[in-house]
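For reference, the structure I am asking about is given below.
For this depiction, one protein chain was excluded, whereas all remaining protein chains were kept in their positions.
Let's turn to chain A:
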Amino acid sequence: MADTFAFDLAPPQAKEPAKIRPIVSREEWGMRAGLGLLALYLAVTIAIPLFMLLRKSVEDADGSFIGLANFHRYFADPALSLSFQNSFFISILGTAITLWLAFWYAYAITRSCMPARGLFKALALIPLLAPSLLPGLALVYLFGNQGIFKSVLMGQSIYGPIGIITGEVFFAFPHAVMIITTALAMADQRLYEAADALRAGPVRTFFTVTLPGCRYGVMSAGFVIFTLIFTDFGVPKVIGGSYDVLATDIYQQVIGQFNFQMGAVIGLLLLAPTVLSFAADRITTRRQQSMVSARAVPLEPKPRRAVDRACFAFCLVIAVFLLGVMGMAAFGSVVKFWPYNLSLTLMHYDFGKLGTDGWNPFWNSLKLSAFTAVFGTAIVFAGAYLVEKIRGFGIARSAVHLLAMLPLATPGLVLGLSYIFFFNSPDNPLNFLYATLTILVICTITHFYTVCHLTAVTALKQLDAEFEAVSASLKVPVWRTFLRVTVPVCLPAILDIAIYYFVNAMTTVSAVIFIYTGSTKLMAINALNTDDAGNSAAACAMGMTIVVTCALVRGLHALAGRTFLARHQAWRRRSA
């Protein structure tokens, strides 16, 4: 006992050596400050607005707390709660159909030897260029009261679930094809050779190798398009008729009746399933990554006559449908008076005659897209860089990463509504932003932040992790290596982010519809209003203007990719 006692009296530093406190360089402090700013920015543009929405849903019109009374009222109203059911019905059926079509389409592109695979792949992406209301308009032309193929519906009306689901399938199809194509492209030739050697037939191989290999990709696609359809506003607005869904309800409550509390309630009802589906998606994608090892041998499909022909026929039908819908919208925009006078004219493109707005919405859209592309890309890439490269500081990095994920789970309508609550509040020092183009830019950057952030993170993770260590040993400041190495090497990803922002800013309706004003009206919104006013030909013309603009910018992007990268980034080629 005496020994122990003496031991306890020994000076503590003998046991516990002094900890080293690393000196943080000025650069590192700068980066940490940047990360702090980013966290603040994301808090202001997504976290706090969503919190305001949450608060609004438990308040009455005077702003006093009333618990869940609004929710009670919502579900007590049969007309309102019916939309809730309708939304689920549309989304589940739409998801099932899209998944089924997209899977075989993606299978044909990646696993068959049919001709024109590249062309079919490009055609599948056509719907991305258009605002979602455009397929709605085209479907009205095709199957509406005066549609050419009205008889196909055998007395059913296109205005309602049939029209909504068809439009949503068109709208969601490219997203599903992209995700499933990626999943199917990651296949290991050796597994197929093993299946062959074990005498498994083609059907057995499909169910034991192909399907398990891409199941997480298919599930992920399912979650993504469920969210897209569940929260889409353009299609049901144009073709829904009296069939109400949550997305059109929220618009009516807020814009039609100024019932912000009920709007907030519906917003949360929209948010809940998307958050769940998002969480499920994150879990499944994490699994997918660990499936294919780095040593996999890429699969080279072999010709199979019957399968290749079937694939080609299937893709042809789908492509005709996609082109038909788009072509109908284009045709609708250039005929004089559908269906009575089919002579061609450009008069519907003379937006100046339509009203006071003229071409202003188009210029607004162009400005919004350009600003969103430039500032969005800068914020996203710099932010992803900080999250990836700062050493230590784990809590702040995880917080920013989490905030960056939030927008993907937030439907555009919910984001827009929460912006009203937050930025329009007279107590908010940022109130001056309200009713400006700036807030539309901020909103759009936030709306599409997650996909861009993940693209940037993926590109940065492919860089050698020791670039910064090497620079430090050579006494070169971090920002210099960022500009001279990181940015040039990641340029393809940066361009991808910019184009993604541009096209989405051009076509989006949902988030911005709550916060535009007369002077910041956008082209897609104008198309929606014009259709509402009964002039669907002009609405088609506006939609097609967007499509053409997006197609031009994409073409420019592809061209820039070819010529610029070839001239200034010779290092990408393996041999000189």
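Quick note on the criterion: a contact is a pair of C-beta atoms (placed from the backbone, for glycine too) under 8 Å apart; a residue touches a chain by one contact, two chains touch by 3 or more; residues count from 1.
Rule of thumb we're sticking to: contacts and distances are computed from a predicted model.
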Can you work out the missing subunit's protein name as recorded in UniProt? Choose among "Protocatechuate 3,4-dioxygenase alpha subunit", "2-aminoethylphosphonate ABC transporter ATP-binding protein", "CcmD family protein" or "Putative tricarboxylic transport membrane protein". "2-aminoethylphosphonate ABC transporter ATP-binding protein"
Using the definition of touch stated at the top, determine which of A:A194, A:I255, A:A272 or A:V470 touches the missing chain. A:V470
The one of A:V24, A:A61, A:L198 or A:A279 in touch with the missing chain is A:V24
Just checking the interface: what residues of chain A touch the absent partner chain? 17-25, 27-28, 464-467, 469-477, 480, 484-485, 488-489, 569-572, 574-576
